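Note that one protein chain is taken out, while the other chains of the complex remain in position.
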């Protein structure tokens, strides 16, 4: 059945693409999707996740509700590039049956599943890291039972998409990100924001080769990305489309997608006025600590394109 | 059976006295003692707690192991006024059977017990508030099922026992204290450090009327306080003996022990160099928030003496 | 001619009383009044100061304009308990000739005068300490030429009048206060906010014995305090009237006014969310530094009353 995986996310348009990529991939066995506050309120995140799985005819994948705030209780709202519901506010989507949502808390599900499959679970985190931070407070050994943790989040050049210096997932829960980077004992690969922006997909490819795939999944992707494509292409005049969570998932599925990586000691600024949530990479070894993460600097955008295209078939 | 109670503590000499006071009191039904990192490492805290209950012949009270660090992962060591083991380093104590320790995590036990007895549980917290903060991340409704929460911790005059401006329990886990004060919906009574110091017990009373009580519990108190009594009386030349956790428990058992109280909005400083962990009481309503706690300013030291004396019989 | 004095202030109703106390006292020789941003904008502070001296027929005392912001550039506005102009917004006051204002900057005047009278100048600071902090950056030896520095400012119980935990003068310029406490080499006596509130003057005394003094100075005090007396007595229902700057000046004129003092290492919190500007007194010697200030804890309110009464004759 291939790689056992837990996806921790705040579904989100990007998360939706990453989830589809994973659950439709032959070599990936998604054991759970755990939801966390982030791009949308936790209830919308859970609904969006169930909807994505329903679209993929994968409703048998269990979905768990997790933390409704950051670790310290702060709630930072996304700026609705993902729509008010986090998934593009598509009007004609049918109602989703929420009774499919599991009763167990996301953090407890992560503890249980890593006990059930010790050393076998690949974890892909694409939202604020609150669920993981709470899990290690309940079970200090949880991280040693994870095979590898992939994180979409953080930044490496002090350039932010949420504040002037911080990336969204880390800014929403800086303390959780700091805990995961400093306390998790499994190998960690970080796909930071600037790496995601280092390449992308042409609008021609997006429009002619991707979203016009006439399948239920293709139509779904076309619908949920309608507003954001218009915003990026016409309002912001970006030359390329990118999907950060999809890049991270692609790296998790096929490590050769990462074409340039570097090991480094990384932590998170918790105190700054402008820099709270900024990832700090100690490139010059000023702090005298051994590397704790592997940072992806560049990725193979054609391999990601192939995965994005293939998953809609 | 009287008041149902959960004691959350970092046992500690003061905690030991408070636990004895509760479990020997006719009107108190202790449903659980939940342990947290603080005065000693979590393993010593658990061992100390089991020892106290064994001494009281109350080993049927279940003991739960909780968080091993503060919420953000920092571990601040106590300065060993409680001894290296947290309980006065008494040499002749017998081994304690640790198999009695429950397998469930302290935070999960709090969630379960408040579900079992909604609105009935009085919670007395006498250590860092990590277990409570983690509980509300797992179950956002947990606090609404607690009848009343008593907290020994914080300060009201910016005078610290751990840093120049912060009290130990709040300084060890400022974020957890901030979460509990700002997110818990049950009535909260705080017994701050300066209130505990506002009165005390003469050395004559301690030595002639209290620790010479010739019972197993009396001998136990005499042994665990031997070093600290000498330190306070002879090295620091304090005129009075005090036990902060015992005062807090006395207030929880008999509210008339609190002779002066004030409702106020209180929160916790998370950012200061010297003031991290300081409790901030907005006496002059600069922040425009409604009161969230009741602060005890003075207590009836004779009533506490009577409880301390009675519990050793 | 008595004690040579420089008064550094942000005139202010309280400052006005302190200036009158000094310039009318037989044993005090005021060499300069240096103005700083605080209770009012620097221009109002200068105008108010010239007005006070004019009322006392002491226009020969030179007045210097100092810093227009805090050291770091922040400007925190007073909440207009001193009136929009800082001096009770009295309508019938005549225009003041501003050409009397000196051209030299306040900080440079302090440097020059302490060079002219090395070891002879008593400095009384009753506003934010910006002018003093700038002076020591221009001349690192300036403080060693000051005989003694009296400061009205800071707090000792974490109780604030400006934020929940900070006193106005220290909150307006925390970095300057920190510099003065840590870098000034002359003896420093601090009259903190809580000490000023520890005693006061009855409304009977204020109304029957003080402000009804029928002299130009008496009428001036009656006029500038009209609004604030009404506010304190009727709106806030305070039982006593106090004037912090007047207490500080009284201590500077007659040290026996301070009835209880304590030497301690004190510094200023620069980083807190609620505690920025709070004075930190290391009563328990947690920081291992020698005392750098003498803090006044209590004062002799009758001696201050006598000075306040006598100065209006």
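Which chain is which? They are A, B and C, in the order written, and residues in each are numbered from 1.
Note that in this section a contact is a pair of C-beta atoms (placed from the backbone, for glycine too) under 8 Å apart; a residue touches a chain by one contact, two chains touch by 3 or more.
Note that the structure is a prediction, hence the values are computed from the model and not measured.
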Visible chains in contact with the missing one: A, C
Which of C:134, C:264 or C:294 contacts the chain that the document leaves out: C:134
Residue of C:27, C:144 or C:182 touching the missing chain in the full complex: C:182
Options C:107, C:163 or C:243, residue touching the unrepresented chain: C:107
Subunit A residues that touch the omitted chain in the full complex: 155-165, 267, 269-276, 278, 280-284, 286-287
Those residues of subunit C which, in the complete complex, touch the missing chain: 67-69, 71-73, 105, 107-108, 130, 134, 137-140, 175, 178-179, 182-183, 270-271
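Here, only the chains that are shown with their structure count from here on.
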Category of the chain touch graph - line, ring, star, complete, other: line
Approximate Å spacing (C-alpha centroids) for the pair subunit B, subunit C: 43
Separation of mean Cα positions, subunit C and subunit A [Å, integer]: 57
CA centroid of subunit A to CA centroid of subunit B, Å: 41
Contacts with two or more other chains, residues of subunit A listed in rising order: 271
